[in-house]
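Worksheet: one structure, shown below.
Selected chains from the complex are presented in situ; the others are not included.
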């Protein structure tokens, strides 16, 4: 399970990095707390962080659940794609929000695959 | 634990469905990213997704924790009520936000029950 744990930590470190970028964007674009609107560029960084949070809520439980029923080497590889997808999402969203599709697909895709793998694995192992 | 795992997956699939509805509402009501305001109907769908995310953060850990100490058949049944509650919440909130109380109660209630059951179970098993 070491790879599953490492992918978990890397995904969370990436998310912390996104949150730090939001903090930096507050200063750079002059958006003081508690406001979360006021400058388009700040809002892009904020949406990247929030969308990542929204997906982590699915990805992490799905990763752990799938890893209970399938080879951790496979589930952690699918999990690594999620992290790459989030990086592409950051790059494209902050450049031009309308181009965020690829990065989004490469992160919700792996999350959905792991979730369905977890469901199938749970049912198969439950029937044994 | 198969039912606990199935309830986990179903709650996450429901949450993904809510997120997809938010994406569709972006197009239907003309709210382009990164904005999350601008049309009341979009905001309702967005708040349904966000409130579900806010509750999943309690519900999933509570479901798993309670299932370590109590019969999974009982905890997964309580968990199923959460999913029904979220569906009622979606229906009522998008129709008229002020009527969201029942759906909210039927989802925070099960989450709170599972959380307290987890606490009691942890303490009882810890004292053994």
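In this document, chain identifiers A and B correspond to the written order of the chains, with residue numbering beginning at 1 in each.
By definition in this document, a contact is a pair of C-beta atoms (placed from the backbone, for glycine too) under 8 Å apart; a residue touches a chain by one contact, two chains touch by 3 or more.
Just so we're clear, the structure is a prediction, and the values are computed from it rather than from any experiment.
K.L.:
Since every chain here shares one sequence and 2 of them are in place, how many copies does the full complex have in this file?
P.N.:
3
Please note the rule applied: only the chains that are shown with their structure count from here on.
K.L.:
Centroid from C-alpha atoms only, then distance chain A to chain B, rounded to Å. What do you get?
P.N.:
Distance between chain centres: 19 Å.
K.L.:
Tell me, which parts of chain A touch chain B in their complex?
P.N.:
Per the stated touch rule, the residues are 37, 40, 43-44, 46-47, 53-54, 57-58, 61-62, 65, 68, 93, 97-98, 100, 108, 112, 115-116, 118-119, 122-123, 125-126.
K.L.:
Which residues of chain B touch chain A in the complex?
P.N.:
Residues of chain B touching chain A: 1-3, 5-6, 8-9, 12-13, 15-16, 19, 32-37, 49, 53, 56-57, 60.
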